[in-house]
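All protein chains of the complex are present and in place, except for one that has been dropped.
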Amino acid sequence: MSHYHEKSLTELSRLLHAGDISSVELTDAYLSRIKQHDAVLNSFITVVGDQAMQQAAEADKVLRSGGAGPLTGVPIAHKDIFCTQGIKTSCGSKMLDSFISPYDATVVSRFKQTGAIVLGKTNMDEFAMGSSNETSYYGPVKNPWDIGTVPGGSSGGSAAAVAARLTPAATGTDTGGSIRQPAALCGITGLKPTYGLVSRYGMIAFASSLDQGGPMAQSAEDCALLLSTMAGFDEKDSTSIETSIPDYSIGLENPIEGLRIGLPKEYFDEGLDDNVRQVIQSALDRYRELGAELVDIALPNSGLSVPVYYVVAPAECSANLSRFDGVRYGYRCDEPRDLFDLYTRSRGEGFGAEVKRRIMVGTYALSAGYYDAYYLKAQQLRHLISDDFKRAFEQVDVIMGPASPEPAFKLGEKAEDPISMYLSDIYTIAVNLAGVPGMSVPVGFADNKPVGLQIIGNYFDESRLLNVAHKYQQSTDWHRQIPEDFN
Amino acid sequence: MSLDANDIKAIAKLARLKIDEADVPGYATNLSNILDLVEHMNSVDTEGVVPMSHPLDVAQRLREDIVTETNQRDELQKNAPAVQDGLYLVPRVIE
Partner (left out) sequence: MNYEAVIGLEIHVQLATKSKIFSGASTAYGAEPNTQACAVDVALPGVLPVLNTEAVHMAAKFGLAIEAEVAHRSVFARKNYFYPDLPKGYQISQFELPIVGSGHIDIELESGETKRVGVTRAHLEEDAGKSLHEDFAGMTGIDLNRAGTPLLEVVSEPDMRSAAEAVAYMKKMHSLVRYLEICDGNMQEGSFRCDANISVRPKGQQAFGTRAEIKNMNSFRFVERAINHEIERQIDLIEDGGEVVQETRLYDANKDETRPMRSKEEANDYRYFPDPDLLPVFIDDVYLDQVRKLLPELPDQKKQRYIQTFGLSSYDASVLTSSRELADYFEIVTAKTGDAKLSANWISGELAARLNKEELEIGASRVSAEAYAELLTRIKDNTISGKIAKDVFEAMWNGEGSADEIIGSRGLKQITDSGAIEAMVDAVVASNPEQFEQLKGGKDKLMGFFVGQVMKASKGKANPAQVNELMRKKLQD
């Protein structure tokens, strides 16, 4: 049995380029691992084995003939929120169970162009609405560190698959913490870029002003490689930013002596699990040893980020999900009596409970007489929350804190209580509201469950985030840990 | 903020969602709790604060007026539940 799965994406890329392994071998090995382990984890909705093997054979030709990029021949997986031409794109919903996308998302075609191999599509909370992966129509994903617990969400399938080494890397999306929280709970590295850095074209919209795609992998070094491919202006996305994209791998080794790390007191409040607090503290100690300076700061309005988010995100989603009406694609109820019946039953039957809840909250918040009190108020507070970050970055280079208030919780523990579920994202949501980039980096274990350190950067400061994370990972091996049952 | 069964039904109708009668009370409780959480927004005075719709303060980029798309009907309609003569079919609409 090969041990490729112990290697990082960066290492695999080197082996492929050196000709030590072929993409066909590598792809086959990962497909075998998926076959072997995913019955337990349920991290994939769709696996495209034959197609992956064909792509791998093509990639091997390119690798042999020259002209290969760093990701040529490397297997990856896409969160099932990204449209993939000719492959089912379900978004974790019964609504799109039969939907075969006729086009590729920009992120998907960028990976295709570099010759990366797509193993399949990963499980997720339905329409990315959830923090535990339990709202998926395809059933919950298990956390490979403890299969009685959740992997986090909504990119739970991607996080679990990377953690269990069923894929070297995966794409994710983050609207309120959907990359960072599952990365933390599964002990992997995930990055949510600055809003506008990665194209949203073909990424099924949840909350358009918050959604952002990003990489999930073992290490910051891997994420840098992935982000260099994912990021960049896209003329099909009006909110995509015309900015030059650096090679994110270049600055990884920069020294971090003198780095000013801001510690917002609001991120270390009584809501934080004590064991998690200790693990975070030791990570911060390590940064101090690496020459960084820790500075106490405040993000005074961050306490309002959850309430603001639960107006903004549902409002946007209530409109974004109106297109799912049973007319042009997707689920359609049996024998609709009339138009109203077609709409209400197709949507009522096609969407799960959490999706319906959020659509209704958003519909209510936008409805006549309530707009000012809810939506407008939330947009104003969003400004204040965003200003908090602007002020903070005048004092510090990065902000650090926990990515999640607690480690992975038990399956079903919060499923019936939306509010407690929503609070899982209490430390991640403000980042999306402001649009700044954030990462989660594995920094240890609490109760044998992974803990993620959140690193937040200023707008378009991804290079620094990756550098800061990489320096830590060079001096620790938390990111190299593999759950026992999957090694 | 507390929503009752009638509120839920009205919202569900506006959102075109069929909610089973038995599930209405559950949604009423959930939504009321969510709105209670949201009420915390009122703890901050936002008088005069400019609402923020976008994380980045940039202008809309404009596309050149050129036709770039060709006929993709067959491809797009492969996913359609009901089509005839190139048209998407829905139950009869009375204007």
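Letters are used for the chains, namely A and B, taken in the order the chains are written, and counting of residues starts over at 1 for each.
Going forward, a residue touches a chain if its C-beta (ideal position, glycine included) is under 8 Å from a C-beta of that chain, and two chains touch if they have at least 3 such contacts.
Just so we're clear, the structure is a prediction, and the values are computed from it rather than from any experiment.
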Missing chain: touched chains present in the view: A, B
Residue, one of A:105, A:197 or A:453, that touches the chain absent here: A:105
Residue among A:96, A:150 or A:259 touching the omitted chain: A:96
Contacting the left-out chain in the complete assembly, out of A:366, A:396 or A:429: A:366
Per the touch definition above, residue among A:40, A:57, A:319 or A:482 touching the missing chain: A:319
Where the unshown chain meets chain B, residue by residue: 14, 16, 53-54, 58-69, 71-73, 76-77, 82, 84-95
Chain A residues that touch the omitted chain in the full complex: 82-83, 89, 91, 96, 99, 101-103, 105, 200-205, 207-209, 235-239, 315-316, 318-319, 321-325, 327-329, 339, 343, 363, 366-368, 371, 375
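We adopt the following convention: only the chains that are shown with their structure count from here on.
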Residue ranges of chain B touching chain A (in the complex, touch as defined): 3, 7-8, 11-19, 23, 27, 30-31, 33-35, 37-44, 46, 49-56, 58, 60-61, 63, 72, 75-76, 78-82, 88, 90-93
Touch list for chain A against partner chain B, complex: 98-100, 102, 194-196, 209, 235, 238-239, 241-242, 301, 303-304, 306-308, 310-311, 318, 322, 325-330, 332, 336-345, 347-349, 351, 353, 356-357, 359-361, 363-365, 367, 374, 376-384, 386, 418-419, 422, 433-436, 459
